[in-house]
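A single protein chain has been omitted; all remaining protein chains appear in their positions.
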Amino acid sequence: MPETIHLPMGPQHPFLKEPAKFDFDIQGEEIVGARMQMGYNHRGIEKLCEDRNYYQCLFILERICGICSHSHTTAFVQATEKLLGLEVPKRGLYLRTLVCELERLHSHLLWLGVAAHEVGFDTLFMLVWRDREIVMEILEEISGNRVNYAINTIGGVRRDLTEEQRKKILAMLEPLLARTEYYAGIGTNEPSFVGRIRGVGRMSKERAIEKCAVGPFGRASGVDMDIRRDDPYGAYPDLEFKVITSDECDIYGRVLVRVFEIVESCKLVRQILENLPEGEIAVKKVMRRVPAGAAISRYEAPRGEDVHWVRGNGTEKPERVKVRAPTMANLEAATESVVGALVADIPIAIASIDPCFSCTDRTTVALNDRRRGRRLTTWAELRQHGIDWYRKNKGISF
Amino acid sequence: MTKAGALVPELFRNLNRRPVTRFYPFEKAEVPERFRGTPRFRSDNCIGCKVCMRDCPSDAIHIEVQTIPSTEPQIEGQPAPKPKKKITMILYLDRCVHCERCAEVCPKDAIFLDTEFELANFSRDALRLVQE
Partner (left out) sequence: MNALKVALYILVYPGFLFQSGFSTFLEWLDRKVYARMQNRRGPMYTGWAGILQPIADIVKLLSKEDIVPAAADQRAFAFMPILSLAAVFTAGLYLPVWHLRSFNSFEGDLIVVLYLLTIPSFALFLAGWFSVSPYSLLGATRVLTQLFAYEVPFFMAVLTPAVLAGSWQISKIAIFPWTVAGHWWVIPIELIAFVVAILALQAKLERVPFDIPEAETEVVGGPLTEYSGKKLAIFRLQKDILMYVGAALVACVFLGGFGALPQGGDQASIGVLGLVFGGYLGGVAGLLLGVVGLLLKTTLVVFLLSTLRAACARIRIDQIVRFSWRYLAPWSVAQFLIVLLLKAKGAV
């Protein structure tokens, strides 16, 4: 029996795009235990919302995450509209859904690039991101900016789409679809890439349901669940689309699900643009005081189900906003799926859920861990340590 | 189903292609028409209602309304000349999130967003824009 070594990964590690801490017990290259710790990205956004009116909350919540910024605002706006009893005009719903699907496109393309980078396939990473620019340009055309679209408002959307823009975007979709299909082919055929993802990070259907896996991660394990179809919102009741699932139960399955969702999203965008109804884009007069009550809103973000819960108390400010990001649901399952794999599989296995820690972190817990002989260091102790170290090693006195 | 070297034709095509990287600091990026840049202020339009201050999510706007007594002499029998209002907008660019909410709520179109985006500065004072 080889010796068990403790391998810490994070909070700063090249495979993590955001801080989180993973602890692995390894025997040689095999992983026998995995734990994770979050809380490095806690920014108190939920608390900030309690101090601001609903319109201000919209822009604060948009900044929860850079990739799925539209998801969080849509989920929040839907909950608020429920509280207010607003009927959003059809065109507003369609435009909102258009940005949803474009966001899914760019998020999945981004993920494919990141996944390629995690297994050292930097060429695919660069090329995918090059062609992701098409989506970014479309989003810029619609909303003005690349990351925070600020397109949602309570009761509709803020910016209309002109006829010229509609035609321009439709023309840009052609090369995008061709490129995504090409990358779908590369991602599922290139032997060195497929060799790294096939049979790795397995998560059976039963276990995925038990661990509440959502989104593409769950669908890749055969959990046929998609909020767009099961609890439709926005313009989805009028649209036709397939829910992609896979029975591969491994990272290969997650790649399959995501690349075919990209293709499906391209088709959805075209469908929305071709059937864009005329009319108003937003409700003209919206009450600033939101009646007391609570509403929950579910939304299929690119990473899975995003849940916002809003409680109003009859004032301009919400009493409580609760955000449950999809990564929260998937993270535990992903950590579990690493056990039994090799060290080399850690980055891609964790990245296969498309983790977003800034979406997830809602709290920071710091504990003195006596069992492992670790204790928290205070700021003063850290400062003293620095002073002592420099005096001892470099002869510098402060 | 796997195909060794599936990417190689694309690689050799790319050798012939112009690189897509932009020379950013030397070549300015083009921003779309609808870009949300720096909030600008037209004081002539402003009525001092401070709705923008109320709705700014990051507390980046401050509107100051100064009343300046009129310098014109008062004429007998006429109502006193109205005091002038001097309205100043102080914008804290380090806090601004460029959401365009101020321009959206302004009843008189006194705020609009331009397309300037190179706003970084080493000094915090330079990020405090006073617009009259």
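Lettered A and B in written order, each chain numbered from 1.
Convention: contacts are C-beta pairs under 8 Å (C-beta built on N, C-alpha and C of every residue); 3 or more make two chains touch, one makes a residue touch a chain.
These numbers were taken from a predicted model, which means no experiment stands behind them.
Considering the entire complex, the omitted chain makes contact with A, B.
Among A:E101, A:E190 or A:E305, only A:E190 touches the chain that is left out of the view. Check A:H117, A:R324 or A:R362 against the missing chain and you find that the one touching it is A:H117. Of the listed residues A:V290, A:I346 or A:C359, the one in contact with the hidden chain in the full complex is A:I346. For chain A, the residues in touch with the chain missing from this view are 5-8, 13-15, 28-29, 116-124, 126-127, 130, 190, 192-193, 195-196, 342-347. Residues of chain B in touch with the missing chain: 5, 7-8, 11-12, 14-15, 17, 19-21.
Just so we're on the same page, only the chains that are shown with their structure count from here on.
Residues of chain B touching chain A in their complex: 1-4, 6-7, 10-11, 14, 20, 31-36, 54-58, 97-101, 104-105.
Contact residues of chain A toward chain B in the complex are 52-53, 55-60, 62-63, 123-124, 127, 130, 133, 140-145, 148, 150, 153, 158-159, 182, 185-186, 188-191, 194.
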